[in-house]
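One structure below.
One protein chain is absent from this view; the other protein chains keep their places.
When the chains are written out, they are named A and B in that same order, and each has its own residue count from 1.
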Amino acid sequence: MDQVATGEDFRASSAREGAATHASDDRSVMNCQIQSLYYGQFLAVRDTRIPIASKEITAFIGPSGCGKSTVLRCLNRMNDFVPGFRLEGEVRYRGQDIYAADVDPVAVRRTIGMVFQQPNPFAMSIYKNVAFGLKLNGFKGDYAERIEQALRSAALWDEVKDKLHHSGLSLSGGQQQRLCIARAVAVKPDLLLMDEPCSALDPIATRRIEELMLELKRDYTIAIVTHNLQQAQRVADRTAFLFVDTSKGGRTGYLVEYRKTDEMFSDPAEQRTKEYIRGEFS
Amino acid sequence: MSERAIVRPRLRQPELDAGLRASHDGLRYSLKHRRTLLDAICTGVAFSLAGLALVPLLSLLAMLIVRGGPLLNLELLTGLPPAAGMPGGGIGNAIVGTLIVVGIAALFSVPFGLLAAIYLAELGNGSRFESVVRFAAKTLTGLPSILAGVFAYAVVVVTMGRFSALAGGIATGTLMVPIVTLTAEEALRMVPSRMRAAAYGMGSTRAQVALFVVLPAARPAILTGVTLALARAMGETAPLLFTALFSNYWFQGHIDQPIASLAVLIYNYASSPFDDLVGLAWAASLVLVSLVLVTNLVAQWLTRRPIEH
Partner (left out) sequence: MQAVEDRTGAGSAARRNSLKASASAFSPPSPFQRGFDVAFRGLSLALAGSVIALLLGIVYQVMAHAAPAIRDLGTHFLVETKWNPNKQVFGVLPEIVGTLYTSCLALLGGGLLGVTTALVTSQGFLSRRWELVLKNVIELLAAIPSVVYGLWGIFVLIPILRPVAKVLHEQFAFIPLFETPFAGPAILPAALVLAVMILPTITAISREALAAVPKRLPAAAYGLGATRWEVIFRVVIPTASGGLFGALVLGLGRALGETMALAMLVGNANVYGWSLLSPGSTIAALLANHFPEAGPVEIRALMYAALVLLMMTLIVNLLGAAIMARATRGLKGLV
C-alpha cells in the first residue's frame, strides 16, 4: 500500500542504502548544491549552495530576478513543469539526490509541502481542502481529528469550525492562505516551502502568518522566499542572500552570502550584502 | 500583536503515524507502487482512446485516395453523369453546381451577416435587443441542416412552384448567416479602440467609422470566418435535397431550375447498385473533401500574422 513517508523513514532508508552523506550539517534536511540551472539556453541560477537546517526557518532574500523562487522550487522538483528546465548539480534530501535519474518527483513532493504566493484553495469545502492530502495518501486514521489539528496549527480553527463544509473560496485572502497552510501541514511534511506567502495579503494578515510561522517552527522545518527584509529579520533563523549577475549580458542569480540572520543583518560579510541591506532600509 | 493566543497543538516529532507509513523504496520511481502504476495505466488508456479517435479519419482519407484517386482525370472533372449502368461519365456539372449554390448562399448570407455584425459590434448600445439578436444567432447555429431545407422549401419552392438552385442557395445561406454574423462580430470587436477614437476625433459619423475604419481593419479575420462558413456550406447535403434537387445537365444560367451538386451526387450514388456510380461517388467525395480542405487552408492563411514593422 502506497503511503506517505516521513522524515524518520528517509533517514532510516538512506542509512540502509548507505548513501554517502555530503560534508553537510547532520541536522540539515536538505542540501541544495546548484552549479547551473537553465531554462532552455538561459542560465537562470549559478553557484548556489544552501543547506536547509532542521526545525529552523531559512529565508531566501534578494532583488527580483535573483532566482530565489527558482531555487526554492528546486527543492520539491516543481521546476520540472517549466519547459526547458535543466539542473547541473544536485539537491540532496536527507542524503539522497532528488535529481538522480531514477527518482520519482511525485515521491519527493509527498513529504515536502508548499505554500504558494497566491492563495490557491481548491474549489471544495474547507474540510475537503484540508483532507485532500490525507485522502491522496490513503490516511487511515481519524480524519476529523487530523483536520482539526491542522486547522489549529494554521490558527484558523476558531474562525471556521462552524462552517467546515462551506467552500474554501468563501474565505478572505488571509484566511485562504492559512487554509493552504493547514492543507500543507495536515500531512505532517518533513519540510515546508513557502514562496512569498504574504505578498498577496494585507499587513494584518501578514503579521498573523508570520506569528504562525514562528509557532510552526517548533514542529516543522521551513524555507521561505521573501522580498521583505524586515520579515526575514523577524522570522528567519538563517538567511541566504542572492543577487543578480549581469556581467555577461544575461541575468543570472547566484548566492552571495548565507548566514545566521542576526549576524547577516548586523554585520554582513560581503560588500554586496551591505549595499543591499542599506539600500533597502534607507 | 494579535490578542487571540494561537493554540499550539502539542505535536511531537513527526513520527511514524499509524495511518501514514513509509514506502520501502523511498524516492525511487517504481511501478510496484499502486498509485504510480495507476497513473501509468491511465496514461496508456487515455492515449489509446485518443488514438482511436484518429482511426476513422485515417481510414476515411485512405479510402478517398484509394477509391477516388484512380478515377481522377479530365473526363471526370469535365463530363456529365452517365446514364444508369453505363461506364464513364463525370461530375463536372456537380462541381460547377456546388460552386453556384455556395455562391448564391454567400450572396445571401454575407451581406446579411456582416451588416448584422456591424450593428452588434459598432452601432448598437448594449441593449436587450442586442443580446436577443446574439442569442438568436447562437440558437441558429444549432439548427439541424435539414430544417434549413424545410424552411427554404416552405418559403421559396412553394412560392415559386418549382425546385431551384435559388432555393438551395437560400437554404444553405440560412445555415451560413449565424456563422458569418458571430465570427464577423468577434472580428470587429478585436479592432483596437484607439482606431475608432482617432476617426471620431476627426468628426466622422458612426457609419463612416464602422465602414471605413473598423471594417477594413477587421477584414482578414472576417474573410477567415466567411471562408470557413463557405467550406462548411460546400459539404451540406440536407438543405439541397428538396430545394435544388439534382440535375444531370450543365448549369444553363437559370437559377430557377434544379441544379447538380457534389453533395447530392454522393448521396444519390452511394446506395446505387452500379459499381461505376459508386466509384463516381468516391471520386466526387475526394473532390469535395479536397475543396473543403483547401478552403479551410485558405481561411487559415488569411489570418496568418502579418510582419510587424
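In this text, a contact is a pair of C-beta atoms (placed from the backbone, for glycine too) under 8 Å apart; a residue touches a chain by one contact, two chains touch by 3 or more.
Just so it is clear, the model here is predicted, and its values are computed rather than measured.
Q: Check the options B:T36, B:Q257 or B:T303 and report the residue that touches the missing chain.
A: B:T36
Q: Under the stated touch rule, tell me which residues of chain A contact the chain that is not displayed.
A: 4, 76, 78, 81, 83, 106-114, 116, 118, 120-124, 132-133, 136-137, 167, 169, 180, 183-184, 187
Q: Taking the full complex into account, what residues of chain B touch the chain not shown?
A: That gives, for chain B, the contact residues 35-36, 38-39, 42-43, 46-47, 49-50, 52-54, 56-57, 59-60, 63-64, 67, 111-112, 115-116, 118-120, 123-124, 129-130, 132-133, 136-140, 142-151, 153-155, 174, 177-178, 181, 192, 194-195, 197-199, 201-214, 216-217, 231-232, 234-238, 241-242, 245, 263, 266-267, 270-271, 278, 281-282, 285, 288-289, 292-293, 296, 306, 309.
To be clear about the criterion, only the chains that are shown with their structure count from here on.
Q: Mind pulling up the chain B residues that touch chain A in the complex?
A: Residues of chain B touching chain A: 1-2, 4, 6-9, 11, 13-30, 33-36, 39.
Q: With touch defined as at the start, can you tell me which chain A residues reach chain B in the complex?
A: It is residues 1-10, 12-14, 17, 93, 96, 98, 102-104, 106-108, 137, 139-141, 149, 152-153, 155, 157-158, 187-190, 207-208, 211-212, 215, 218-220 of chain A that touch chain B.
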